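To keep things clear, I will list the structure first and then write my remarks on it.
Note that this complex is displayed minus one protein chain, with the remaining chains in position.
Labels run A, B and C following the written order; every chain starts at residue 1.
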Amino acid sequence: MKPLVIAGKTFNSRLFTGTGKFSSGKLMQDALLASGSELVTVALKRVDLKKQEDEILPYLNHSQFNLLPNTSGVRNAKEAIFAAQLAREALETNWLKLEIHPDPKYLLPDPIETLKAAEELVKQGFIVLPYINADPVLCKRLEEVGTAAVMPLGSPIGSNSGLQTKAMLEIIIEQSKVPVVIDAGIGAPSHAAEALEMGADAVLINTAMAVSADPVKISVAFKMAVEAGRMAFEAKMGKSVKEAVASSPLTAFLDEL
Amino acid sequence: MKPLVIAGKTFNSRLFTGTGKFSSGKLMQDALLASGSELVTVALKRVDLKKQEDEILPYLNHSQFNLLPNTSGVRNAKEAIFAAQLAREALETNWLKLEIHPDPKYLLPDPIETLKAAEELVKQGFIVLPYINADPVLCKRLEEVGTAAVMPLGSPIGSNSGLQTKAMLEIIIEQSKVPVVIDAGIGAPSHAAEALEMGADAVLINTAMAVSADPVKISVAFKMAVEAGRMAFEAKMGKSVKEAVASSPLTAFLDEL
Amino acid sequence: MKPLVIAGKTFNSRLFTGTGKFSSGKLMQDALLASGSELVTVALKRVDLKKQEDEILPYLNHSQFNLLPNTSGVRNAKEAIFAAQLAREALETNWLKLEIHPDPKYLLPDPIETLKAAEELVKQGFIVLPYINADPVLCKRLEEVGTAAVMPLGSPIGSNSGLQTKAMLEIIIEQSKVPVVIDAGIGAPSHAAEALEMGADAVLINTAMAVSADPVKISVAFKMAVEAGRMAFEAKMGKSVKEAVASSPLTAFLDEL
Partner (left out) sequence: MKPLVIAGKTFNSRLFTGTGKFSSGKLMQDALLASGSELVTVALKRVDLKKQEDEILPYLNHSQFNLLPNTSGVRNAKEAIFAAQLAREALETNWLKLEIHPDPKYLLPDPIETLKAAEELVKQGFIVLPYINADPVLCKRLEEVGTAAVMPLGSPIGSNSGLQTKAMLEIIIEQSKVPVVIDAGIGAPSHAAEALEMGADAVLINTAMAVSADPVKISVAFKMAVEAGRMAFEAKMGKSVKEAVASSPLTAFLDEL
């Protein structure tokens, strides 16, 4: 499989992951290691800014993982920029998952504030991966201000509903010059495989791993599904057709009957 | 992963395959080996009943493969029983994929003739795996006459359209006491993963492998997708929900702003 | 709109209805009259065979309605034939909706018993409309034994889930020489419109009318939706395409800017 390159960095895994909702730090670590993920997003809140007991970071201190701080919880560009600066200092990385969601119910992203913050953060030297609605024009505008990727949602965060925005994702993938990472809503390995088959460059999964009865096992399942989807994309699949096309040729032996 | 048992025989792979449409016997063999498939269906017509040059069989003579002769091309129970007997003699196996499709356009199976033939073939000692429409009541009746599994279709053969009959497949899986193998229409690894996630015991894939630009690569993709789907089923997935459920907890750090 | 002819009888309404689950006979009557339905199915059980107080029939004694007795509750061909004969005597009609569903949970029809009963009932002079799974080959076989129509299901009875079997319904409609009436699962006017747009000849609706908070109002909605779907089918609709096609021409006035 072709590796993925974002902002000059090469990833062998196209499965990005998150750290929320796991029942323990150890289980989170085991699951993330099993998933093969090389990019792990972490909410700034979970990083202990006061250097007290830190629940999450020690479990992420592993050569497999690169950290992707996110701004989850901010409601506008100003808060996002502040959070990004705190995160850069605390985690010593300029990579950033930019999330701005003023709505507490569906946690959907704000397109206006996201573009504004992205433009400023790129200027400040951040590698910006913005979480957005599946909006093809917004994706182009983010690309133009210099984001390293775009992260359109498949369906609302934590909904496990899969690629409900598929019609728009297809257009985004067709038009984008930066990597497209489908984020939010992927609840099953089949959803992840479908995203890669369509030509998405990667997926980000969190809830579906964390809430499974067996997070390590399902993390392996997601790893395999992502690889399967990417391989199918590279191998090229047959078209979906309406009429049947026999895979077994019709038999002539019946003439002997 | 839990192995699959059909008629007392254990399979480590839940990916069954077919032999039609590959551009060469060698390519078919490479793809089937790469898929990990342990049960390969072959149309009787492709077996040289006159012991002349045989195009297919030598490529299937491998310890990984068990042959599953099929009756593709027959139009009624009488023809199917005749074909089954020929197949048993020629291939020295009593396993049989029973396919009766009078319609040459969509190759859809005949429920009446299939039940009639199944009942007789079970009496004659065959291990019968019938290919049928996604009809829950028919599945129960086939189970009652002693078929070793049921093979409902996902969508018409060769259509690559996936699980178009999903609403009925869910009921079949819920009610069946014999293994459920989803056959026909699976065109992408995501479709295969979805079938296993739903609780199907296996899938049968042929066209999607044979018509890919890279049959070996896509066969590996299908192998991984099937395993991913099964693992997810065993690990249990989260429910699909309508509202967003944050995987990153909301941040308190903004209080410092 | 072109009227529908079944067994020589002309219907101006393509909306067939049922009588179950209404909270009162009077409300049922009002809803069915409002729906414009000319063919109303009634379970034999609801007809008082002992000439005692009859809850349903008086409300159906109206020139708009033709009765279509059904065999709901029977589990095999023998019981169905018995029920049909009772119904013919009690209701003085040889029209019959043939339903055989051994499964008490999903009430799905039995293809084998249905074909057997249909063949016998046609010989006995019944006008047979069989309720069946969306199985294209079974539809052809029923047509061959002389049923007046076929009634494939959209989804399980009472599920309000719409045309879950659409892929198979399309094939049935394409191939059938007798009218195709989609029965079961239609829960919304949009489902009914979709069925007619696809080329189905009629739909049968019951639960969705009876359980609405306002059965009369929703019956009018179904009436209009069925007519809308049929008119769209007759007017021919544009194809679904992937790219946008502007309906407003691009403007040149901007040159003045």
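By our rule, a contact is a pair of C-beta atoms (placed from the backbone, for glycine too) under 8 Å apart; a residue touches a chain by one contact, two chains touch by 3 or more.
Please read all numbers here as calculations on a predicted model, not as lab measurements.
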| item | value |
| --- | --- |
| Interface partners of the hidden chain - shown chains only, full complex considered | A, C |
| Contacting the left-out chain in the complete assembly, out of A:Lys21, A:Lys45, A:Arg88 or A:His101 | A:His101 |
| Sole contact to the chain not displayed, among A:Leu86, A:Leu138, A:Ala193 or A:Ala232 | A:Leu138 |
| Touching residue (missing chain; options C:Leu108, C:Met168, C:Ile182 or C:Ala202) | C:Leu108 |
| Where the missing chain touches subunit A, by residue | 101-103, 106, 108-112, 115, 133, 135-138, 140-141, 155-156, 161, 164-168, 171, 175 |
| Interface residues of subunit C (partner: the chain not displayed) | 18-21, 41, 43-46, 49, 70, 72-74, 79, 82-83, 86, 99, 104-108, 156-162, 187-191, 193-194, 197, 206-208, 210-215, 217-218, 220-225, 227-229, 231-232, 234-254, 257 |
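In this section, only the chains that are shown with their structure count from here on.
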| item | value |
| --- | --- |
| Chain contact graph, described as a line, ring, star, complete graph or other shape | line |
| Innermost chain, where centres are averages of C-alpha coordinates | B |
| Junction residues of subunit B, two or more chains touched | 106, 108, 156, 161 |
